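Note that one protein chain of the assembly has been removed; the remaining protein chains are unaltered in position.
Then we have subunit A:
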Amino acid sequence: MCSVILRSSDGADHVVSQEAASLSKTVQSLLEELEAAKDGEESILIVPLPNVCDCTLRKVLQYCIQHTMSAQQVTEGPTPSDELKKREMEAWDRDYIMVSTDELYHLVMAAHYLNVPGLLELCCEGIANLIRGKSPEHVRQCFGLVKDFEAPEEESIRCTNLWALVDEKEQAKK
């Protein structure tokens, strides 16, 4: 499998196998376009990614390379240890997503732009885990967010959501 170069928004080049790069559907379609345009030349393809900085691209590629390697191991033939490998990958994913909120934000935006379905899913699950069980006020406080609601609008939302803001155990008793 040949290599390609992915160029981040800040001009850093990352050489990666085409297979790993193609986990991104955006990159895959860009590669197809470049392939069609290169007219038989044997030069290495360079894919510019203006929306992803070097640091985030490095992290995205870490995911793509790991998952490509894992998929290769599985496709070489089903073995009784496939389930074990799957569990190992899940554990790897859990470690991988243990990042700061800021990093998670950049990662989810990159996964969305690059269209890497597995990574997007993983990031969204990470965000869900961060906000689960917290009230909007609590989430805003933790994340340093600013409301974009007017006061009457917020009051109307609070009233509509009141049923879910009551303590879970109290609700269950009712």
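Following the convention adopted for this analysis, a contact is a pair of C-beta atoms (placed from the backbone, for glycine too) under 8 Å apart; a residue touches a chain by one contact, two chains touch by 3 or more; residues count from 1.
Methods note: contacts and distances are computed from a predicted model.
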item: Absent chain [UniProt protein name; select from "F-box domain-containing protein", "E3 ubiquitin ligase complex SCF subunit", "Iron permease FTR1 family protein" or "Multicopper oxidase"]; value: "F-box domain-containing protein"
item: Sole residue of A:7, A:85 or A:112 that reaches the chain not shown, by the stated touch rule; value: A:112
item: Positions on subunit A where the hidden chain makes contact; value: 100-102, 104-105, 108-109, 112, 120-121, 124-125, 127-129, 131-136, 139-140, 143-149, 154, 157-158, 160-165, 168, 171-172, 174
